[in-house]
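Just one protein chain is left out here, and the rest sit where they should.
This part shows chain A:
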Amino acid sequence: MTMDNALERRPNPDDLNDRGLSETQDERVSYLRAGHTLRSWLLTTDHKRIAILYLISVTLFFFIGGAAAALVRADLLTPQADLLTNEGYNRAFTLHGVIMVWFFLIPSIPNTFGNFLIPLMIGARDLAFPRLNLLSWYIYMLGGLFTVFVLIAGGVDTGWTFYTPLSSMFSNGHVVMVAVAVFVVGFSSILTGLNFIVTVHKLRAPGMSWGRLRLFVWAHYATSLILVLATPVLSVTLALVAAERLFGLGIFDPKLGGDPLLFQHLFWFYSHPAVYIMVLPALGVVSELVAASARKPVFGYRFIAGSSIAIAIIGFLVWGHHMFVAGQSMYASAVFSFLSLAVAVPSGIKVYNWTATLYKGHIELDPPFFFAASFIGLFVVGGLTGLVLAMLAVDVHLHDTYFVVAHFHYIMVGGTVSAYFGALHFWWPKMSGRIYPRIWGRLAAIFIFLGFNLTFFPQFILGYLGMPRRYHVYDPSFQVLHVLSSAGASILGVAYLMPFTYLFWSMRYGAPAGPNPWDVRGLEWTVPSPPPKHNFEEIPVVTGPPYDYPLEREGDQGEAGDAAEGNAAEGNAGSRA
């Protein structure tokens, strides 16, 4: 008994003899300690452990893709072809795109944080199909190994978009092998999407009605719909590219009677919704971070939840905006342009509602708030420049220039990656059971924000001046802007590495987090950190809405829970006097 009490005390951070082996009572029974063998991890069906497997592998691919990006940015320091050959450069940016899109961005938030949190947030002990969940990770790794093999074998030079007939008839790279990798990893997406949909439908705790779901869960539900409906189209398209390349079947190559634009229609029918696969979970994360930072109910819960579904639906109807100069009909372009403006409406609602959520909140300037705020800033810039590209006459100028590159990096990197790091900083104490130094989290968020803007803002200017994308050799008059961008990328690279030092440090030397270190609401904060293997001792019964933070009303005299809120309420009373 005394032994247990001793272990429950905080490990002394200064005691270097404490090799992190001391553990709290909660940690002893947590999912992390439920089996110590490699086998217990590789054959686990626990959604939390699978989330950790994904966290490790997704982060690994993020750094492989990042290394390719570093190569590209280093090469672009000079206008000539010096570091890489033209072909080497093409292979580097193709690899960057393929790995970042399919092996990082798409699985990043759903397969790590979605996997870890959805059962906890809806009051379930696991996902609906735990074995399918593990299978999905193995399929992901199989696709990843194919990609690593292609990397070792010399790569592929078509760009991540695989436009035909370049990819099917002309390219010398390992196109079929990469198509197989992406085809395989697609099944991982489909299985995860199915699992989430069934889980949200069938495993909600008693009282957890649809109107009480967390916005994170709503966003993942919308994402899962897209995963299940859009991914098969990509799989079919890549199979057709492989068939044309291997067997000479005339599908996309006009010399064989095919149509190259058919490929673009099929590819973007998947790949535009895929943009929302990447960004919807991030929007869900930010809704959580904003509400938690403000410690206040989300403003306009229904509008935010509904806007996720609206984005998922309208997102299927805008693929043609990638083809305004490809030779599609003028009328088709006009319709796609209009629908692309329409899809901005639900995104706008989210941003304005987040801002309104902060109004009259109790905002703690913790790392999650810094990441959420930088997400909102970068997402707004990325979204509005997306509207620029939806304007037909402007897109004729900007299509396939650096303006597009800057735009989608603001959404994908400024948006999704910021949210990924925000989620990591917010839920890290829950996942690991330990607290990291907040000051380092704030610094990392600030450096990521600054490095990001220095990298990508100059690219908007490059694009408007007419610099085409995927250019290895460029006009010397663009060099100043490219050097700025590469300088920013080096800051960004270092900033992305920062969290790994203090997060690993916290696993050994951080203070135990306790169930609710941020003092926020939500079912996942009612269980110990790290959660026990089966999440809940007893399945909770939900009786109230999500985000049920106490609200000050006129006449309240500091009934709110903690001292800070009490002070605020008293101040409020004072200001009325």
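What we mean here is this: contacts are C-beta pairs under 8 Å (C-beta built on N, C-alpha and C of every residue); 3 or more make two chains touch, one makes a residue touch a chain; residues count from 1.
To be clear about the criterion, contacts and distances are computed from a predicted model.
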There's a gap in the complex where one chain should be. From "ABC transporter", "ATP-binding cassette domain-containing protein", "Allophanate hydrolase" or "cytochrome-c oxidase", what does UniProt name that chain? "cytochrome-c oxidase"
Pick from A:Val394, A:Val483 or A:Met498: which residue touches the chain that isn't shown? A:Val394
Pick out which of A:Tyr31, A:Trp102, A:Phe116 or A:Phe299 touches the chain that's been left out of the picture. A:Phe299
Just name the one of A:Leu365, A:Val494 or A:Val541 that touches the chain not displayed here. A:Leu365
Give me the chain A residues in contact with the hidden chain, please. 86-87, 90, 157-159, 161, 163, 165-166, 169-171, 253-255, 257-261, 294-303, 324-327, 330, 333-334, 337-338, 341-342, 344-346, 348-349, 351-353, 355-356, 358-365, 369, 373, 376-377, 380-381, 384-385, 387-388, 390-394, 396-397, 399-401, 464-477, 480, 551-554, 564-565, 567-572, 574-576
